[in-house]
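A single structure is presented below for examination.
Only one protein chain is missing from this complex, and each of the others stays in its spot.
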């Protein structure tokens, strides 16, 4: 890869297929108020949606909108069938053994909190340890901090190296016989690092710890097989994978989910309620109190269909090539510093800093060229602190992004450089 | 009302306006597989959505889909603006003093659980009491049972009379100096009872208890003013009020919300995260961890606009007239027993039993005539137990229902009677 | 008409259930209910040399669950426990001779769940 110039990489991109795919995403035709076509490179924050996903939800609302599970009438039966079909689709997509191991939540964040409140309360106490890493998203840090206050276990972390990979030389020190749960991100949403899941799971097994994998940035972008990974818990969000907002997934091993106490109480999660007490329903319903996000589940099912049709191998290869190209072109920009490892070992995103220009200013100036990137700490403040930067700007790619869009990004970065030229002082 | 015959009532219905309103709801044109037009009378479970709501969400997804709050680029700014505008609309709709008192959740169920986990943990312990009523939805029972196990307070309930109203003669016995929180439903989703909120709140205040009002069946159907009701907490769901699935609301008094610890941890709810600990954001964000249901909030905002334009006074009056008509017509069906109080004091729904016919069979047979009603315990098992019935069937109305649809219901009920005629053996 | 949930036969079994009641000294007794609608079914079996020689059900609930229970009692007379353990969803649907949606399916399958829990000696048939 090192020796492959940007142009060679660009040629490898299957741009014909990308051009066709772009037609599936209505928003990509948008012209921004500043008169520029949209160059959407903020996919790690939230992806765009293909028309098929919007259509699936429209059809639900226009044809068979009704509450699920408890209805006997036609609309409710249709809605129940579509809702449960979506669960089965998601199960197949991540190779879960059964659909009942797919629990619908609002997103990756709620999924992790569900594990914390339910599994955590039943399994953690003083003397126990939960292990996270220094590159986690806040969603995989804060729930454990909140729980720690209440239960009195110890929260430890795997440190990172200056290039933004896990410092595995320290793993033995922090992963101990007391570790009950090891929570780590599959692909970092800032440095792009793809963590060595197998190695981490094996290490966890050796000390008898469970693992929770934050797959918010992997499930949308590469084939993920929860059984091959041997994940105890795995979480992700619909809105980052061509699906609607308002829904996400918790996958769990069946015996774990079955043994866990419920999280939220209400309709659908019970077998029987009396004023004296209640009995719980089976999984997945035990963890889905109240009216679920029905249209959203159906939309997520359609997103999974869409991605399957495109092919996750193709998505992954496309993003790898695009990222390698972007990495090489961006490195040419004066004063630009890329966070994280080299292009050969990263997910489809590039976070960076630009000398003397605050990331917010970078993003704002790129926006004037129609290029949408994110700026800030990307909900990973500790990671930025460890890397010694306040914030960064981030370009993140998806199946519909093109070489031309990367070129637009690089051109806008050069413009930014010029605008801020002249010493600060 | 007692002396007004069904025909007089029907004449009072403003059917011209209803006919116009029906055009706003695409699904109402649906013809079912059995060849019948849809007569949707399952609105208490979930309402239908006007085109304007679907349009608002489509526009978001097709024009400015992006994650909120943290983005600097155009799409994210537009999304943030629309998302926060929706919050302001909801605040106005229920007369909340400020938008920051509107917390977006997945629905009424999550809203109550949020109060249980956050306010409950900070305020409840052995010796304390939480008071509910025997007519609560499971969403307002089970969270308190789960919490009770963990915190050791006592859960008590206000009993009901055989006609399904609160037995206020018992209130003094169960609402005591030890009561910290009184949780009650505004309008029952089974017996239709409209509870005397003012009296209940006054009684709670007298003993220093806070009140949580389950407004899932009132906010969609009548004007609700949280300040006039003096609610400490008030909850409802979008999907029952012309809005999308996947979102609901917790309203709270500002000083309460501000003093409460967070519920879910993750992005957006923090001010600052380090590996050692975190500081929380201000309300409402403190309670909105992770990517929120963005499209859904925008859809709910559009639903609130729609309902405001129709006028909540009109909606209420329409439903009252329709319910009175239905009550009178249904009472004519042989063997049909209506649960709950008379038509003059109920919300827009009628739950009932039919001698020798199980409610599921009623619903299934009505479905053959295209009439969608619900059957079961409607997530209010204790209420059914108290009334001495296993289950009931329920017809529930909304702004688009008509006298003709009630007639179709009644005709189908007569058919059901006939089909099951002949003594059970 | 095979898509009619309430064909004559089913209504007839509901209105005039066969094998409803209790056995004097059952060898197997099993009970379960459907939390979503409150259907309840109890099954009692008399078993000699692994063969069902008498069967009864009791319960209450919708026509589908109760008629299915009654039909099922007729069906199992003379069957071996092994045959009963092999009963599945398709068996019930064929017996009923109707198509059935996902929600009502629970009603139709409740008697089977109860029967199989009994045949396997389980507290409750796992979903």
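Think of it as A, B and C in the order they're written, each chain with its own count starting at 1.
Note that a contact is a pair of C-beta atoms (placed from the backbone, for glycine too) under 8 Å apart; a residue touches a chain by one contact, two chains touch by 3 or more.
All figures in this text were calculated on a predicted structure; none of them were measured in a lab.
A.B. asks: In the complete complex, the chain left out here touches which of the visible ones?
C.D. replies: A, B
A.B. asks: Tell me which residue among B:270, B:300, B:333 or B:366 touches the hidden chain in the full complex.
C.D. replies: B:270
A.B. asks: Using the document's definition of touch, tell me which of A:244, A:262 or A:376 contacts the absent chain.
C.D. replies: A:376
A.B. asks: Which listed residue, B:84, B:128, B:167 or B:230, touches the chain dropped from view?
C.D. replies: Among B:84, B:128, B:167 or B:230, only B:84 touches the chain that is not shown.
A.B. asks: Among B:70, B:210 or B:394, which residue is in touch with the absent chain?
C.D. replies: B:70
A.B. asks: Spell out the interface residues on chain A facing the chain that's missing from view.
C.D. replies: These residues of chain A touch the chain that is not shown: 357-361, 364-365, 375-377, 390-391, 419-420, 422-425.
A.B. asks: Using the document's contact rule, name the residues of chain B that touch the chain not shown here.
C.D. replies: These residues touch the chain not displayed: 69-72, 76-77, 80-81, 84, 270-272, 279, 281-282.
Quick note on the criterion: only the chains that are shown with their structure count from here on.
A.B. asks: Ranking chain pairs by contacts, what comes out on top?
C.D. replies: Greatest count of contact pairs is found between chains A-B.
A.B. asks: Taking each chain's centre as the mean of its CA atoms, how far is chain A from chain C in angstrom?
C.D. replies: From the centre of chain A to the centre of chain C is 46 Å.
A.B. asks: Using CA atom averages as chain centres, what separation in Å is found between chain A and chain B?
C.D. replies: 32
A.B. asks: Would you mind pulling out the distance in Å between where the CA atoms of chain B average out and where those of chain C do?
C.D. replies: 37
A.B. asks: What parts of chain B, by residue number, touch at least two of the other chains?
C.D. replies: 360, 364, 375-376
A.B. asks: Which residues belonging to chain C are in contact with no fewer than two other chains?
C.D. replies: Correct list: 36, 104.
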